[in-house]
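Supplied in C-alpha cells, the structure appears directly below.
What you see is the complex with one protein chain gone and the rest in place.
Chain lettering (A and B) follows the sequence in which the chains are written, and residue indices restart at 1 in each chain.
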Amino acid sequence: MKAHTEYLVFSTRKRQELINITERVSEIVRRAAIAEGMCLVSAMHITAGIWVNDEEEGLKADLAEWLETLAPARPDYRHHRTGEDNADAHLKRTLVHHQVVLPVTSGALDLGPWEQVFYAEFDGQRKKRVVVKVLGE
Amino acid sequence: MKAHTEYLVFSTRKRQELINITERVSEIVRRAAIAEGMCLVSAMHITAGIWVNDEEEGLKADLAEWLETLAPARPDYRHHRTGEDNADAHLKRTLVHHQVVLPVTSGALDLGPWEQVFYAEFDGQRKKRVVVKVLGE
Partner (left out) sequence: MKAHTEYLVFSTRKRQELINITERVSEIVRRAAIAEGMCLVSAMHITAGIWVNDEEEGLKADLAEWLETLAPARPDYRHHRTGEDNADAHLKRTLVHHQVVLPVTSGALDLGPWEQVFYAEFDGQRKKRVVVKVLGE
C-alpha cells in the first residue's frame, strides 16, 4: 500500500469563492503513482467545503444564492458573541459538506462526465488549507 | 491490498426515485473477496446522490417532500439559461450528498440495524452510473 499526501493552500480575494481544483487534484493523483485506490480531499478549515458538481457559471451562482437563503449571513448568531462574524460560513460548509473521496482507477481520477471538484470558500481572504491524501497500490 | 471496482447503471422511469441498492452493493463486496476494508459508493452524475437511511415508505415520501421545500423545482434558476431545467436536482444532490464510504468487516458490509443504501435520482429517465470501489485485504 502506498500513501501520498499534499496540501493545497488558498487565499481568496473575495469572501466567498468556488475554485475548480479538479486539475490540481488530478496532478496529485498522478504524483501518487498508484493504479487503484482512493483520494480524500478535505477542507481543513471549518468555514470551507468541497463540492463536486458542474463547471457552469449559472449553476455556481444558483448555489451561492441558495446557500444564502438556507444559511443567511446575519448579525444575531450566538457564535458572534465571541467576536466572530462568520457563523453562516460554518453552516454553509455543513450544507455542501467539507470533503469528498474520489475513486482512482487505472492510475487516474475516476469521475463521471460532468463531475468537477470545487473548493468552496465561505470566509476567505486569508490562508486556508485542503488536505489531499491518496491511498492505494 | 486488493481493489475491486464495479459500476451500477440506472435508468429510472420517473424523474425522481429512491432505489434501495444495499443488496447489490453487498454482492459487489462479496465479489471483492476482502476481509477488511472500505467500500466507496459514489454517484457519477451530478444530479443524483447516495442516501443511507431507513427503508420505510413514509419516510421516503417525507424526504422527497422536504427536499422539494428546501430546493424547489423552479423555472428561474440561472442554470436554466443554458437550456437545462434541472438546477433543483443539482441542489437536491448537494443536500443528500452524493457518496458514502461503507465499512467492510469480516468480509461483509458493516451496517447498523436500519442502515439501507439508496440511489437517489433527481433527474432520471436516462442512463446514469454509480461507481462502487472496494479497497482492503
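Just so it is clear, contacts are C-beta pairs under 8 Å (C-beta built on N, C-alpha and C of every residue); 3 or more make two chains touch, one makes a residue touch a chain.
From a predicted model like this one, the values you see are computed outputs, not experimental measurements.
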item	value
Of A:L8, A:V29, A:L95 or A:L109, the one touching the omitted chain in the full complex	A:L95
Chain B residues touching the omitted chain (full complex)	1, 35-38, 51-54, 56-59, 61-63, 66, 70, 95-97, 100-103, 105, 110-115, 135-137
In chain A, positions touching the absent partner	1, 3, 5, 38, 40, 42-46, 70-71, 77-82, 87, 90-91, 93-95, 97-99, 101, 129, 131, 133, 135
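The rule we apply is simple: only the chains that are shown with their structure count from here on.
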item	value
Distance from the mean Cα position of chain B to that of chain A, given in whole angstrom	20
